[in-house]
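For this depiction, one protein chain was excluded, whereas all remaining protein chains were kept in their positions.
Per-chain residue numbering starts at 1, and chain names A and B are given in the order in which the chains are listed.
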Amino acid sequence: MELLGYIIEQTINGLQLGAVYALIALGYTMVYGVLRLINFAHGDIFMLGAFIAYFLITKFGMPIYLVFIITMLSTGLAGYLIEKIAYKPLRNAPKISLLITAVGVSLFLEYFLSLNAIFTPNYIAFPRPFEIKTYDAALFTVTNIQLLIFTVTFVSLFLVYLLVYRTKYGKAMRAVSYDREVASLMGIGIDGIISFTFIVGASLAGLGGILYGIAYPQINVFMGIMPGIKSFIAAVLGGIGIVHGAVLGGFIIGLLEVFVSAFISSTFRDGLIFIILLLVLILKPSGIFGKRIEKV
Amino acid sequence: MKLLEVINLEKSFGGVKAVDNMSFHIREGETLGIIGPNGAGKTTVFNLITGFYRPDKGVIKFSGKHITGVPPYKLSHLGISRTFQNMRLFSNLTVFENILSAVLTGKSYGLISALFRTNNYFSSEGKAEQRARGLIDFFGLSGKEDYPAESLPYGEQRKLELARALSTGPRLLLIDEPGAGMNPREVLDFVDTIKVIKDKHSLSIIIIEHQMKLVMGISDRIAVMDFGEKIMEGVPSEVKKDKKVIEAYLGEALE
Partner (left out) sequence: MRFFLESRKFLIVSAAAYILLKILFANNIISIYIQQITLFAFIVTIASLGLNVIYGYTGQFSLGHAAFYGIGAYTSAYLTKIFGIEGVFSFLPVLFISGVAAGFIGCLIGIPILRLRDDFLAIATLGFGTLVRVILDNSDRFTEVLGGSRGFVGITKIANLELTFFSALFIVLITKNLIYSRYGLFLRSIRDDELASTSIGINTSRMKLMAFSYGCMLAGIGGGLYAHLYTFLHPSNFDILKSIDFLIIVIIGGMGSIRGTIYASIIWVGFIEGLRIVLPVELLDLRWVVIPILLIALMMWKPYGLMAKK
């Protein structure tokens, strides 16, 4: 019985972590969909979200709901600016140049914020915005933080689903991801759609950052690296460029990470995730929901 | 003797049948033309023969041996060469290097010889360079050896691609729409070049082409494709008059 309770608890933990990964993975997959670019700086937007939230809470004592809104708007803006300044000029350059630029943006964000004058490279305690309450169910307990994360994530994912599949913007995004040239011939403003995609993706990553900060209250300017890579792996696992793939991948990776940590060892946790990446890339690069592409 | 035999070839891409029940053959020394409207599956057939695609069904035989599914580089060694519809030169390499690279894929020196500069390396390289220069002269590209391939005028780039395909000493050459973008004078020039090459190298040629003057002028026989299938095959004079062929090209003037 105890074991069952433990398993359920770990499942909840895994889903909590997976929710954050899913939010980040969405940004990766949407940007890859419209631009065929792996945005290396995306994990750092997640970090930025956590730090902006930290800043707003500690410097302005802002109420939590306002923090959510402003942080998401800010990271959305950051995503927009990065695209306009660093990626747009290279829109037609070889893929490699874009990749290198993305790496550059990522490093810049990390090292700039790690300066002693700014946030320093140290771990900083993220303030608890409200009292933790635990709720007892028969076999397990769940905290209000976890409930918050699930609710917020569920609502966001639902909204994203509506956006991508039920609005004309979403349709345009999907059109651009299938064939950019044809989409522009059809009168779709490519620049606008790309900017829009970045804004949405970055807001979600920022949201992920806030939730992460609330759930695991130690933040650090380099905190985006591992979750960034893992979320990307999640997006690839689910099928890069496919929205529901990112969500499924995120939850799978989150659950795997928690279960490996809990039942095997936490040192092998990260190693396993990368082995999964290599296996996916070797066996089915198009991911769970992806279609096999014939090599010409 | 049938040099190449294609039997009941089939290839689909996600539900669309690009090539359906395609069969034909070519004898040594023959030139076979393949014509048909855009999207008829002509280049797909090339890709199947040269190993870039794997057929869903069907068999390909070269000199009597099964070559279905053999990778492109091996087919090159067996004696099949090709050019590409959208032309694939090594743009950052010089004219000379484009030819030399193909010459050197034949039997030549190994890695150790290269790393330690043995006598074998120098003599093999020397012979290869000689051969490359010969080909460059033949195609009228001498004087431009050290130019980057992409700096050549379009017509000469096409010639270079053809020269490169011949550098491996093939028995069968597949040419994919060489006439695209050529003016009438270049087309006549090309036809002459092909004729000379044929005789000099005892080559069999399969050529995909839209320009009727070119195809009719070179081919011994012509196969016509539409919607992935062969709708007719015969000598040029027959093909020109065939009702089905004219229908397939509805709207296009046959000269």
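In this text, a contact is a pair of C-beta atoms (placed from the backbone, for glycine too) under 8 Å apart; a residue touches a chain by one contact, two chains touch by 3 or more.
Quick caveat, the model's predicted, so the values are computed rather than measured.
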{"item": "Residue of B:L104, B:I207 or B:A248 touching the missing chain in the full complex", "value": "B:L104"}
{"item": "Touching residue (missing chain; options B:V59, B:A114, B:L188 or B:I231)", "value": "B:A114"}
{"item": "On subunit B, residues whose C-beta touches the chain left out of the figure", "value": "50, 52, 71-73, 76-77, 81-82, 84, 88-94, 97, 100-102, 104-106, 108-109, 111, 114-117, 119, 121-122, 125, 128, 164-165, 167-168"}
{"item": "Contact set of subunit A toward the excluded chain (per top definition)", "value": "36-38, 86, 89-90, 93-101, 103-108, 111-112, 114-116, 229, 232-233, 236, 267, 270-271, 274-275, 277-278, 281-282, 285, 296"}
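In this text, only the chains that are shown with their structure count from here on.
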{"item": "Distance from the mean Cα position of subunit B to that of subunit A, given in whole angstrom", "value": "49"}
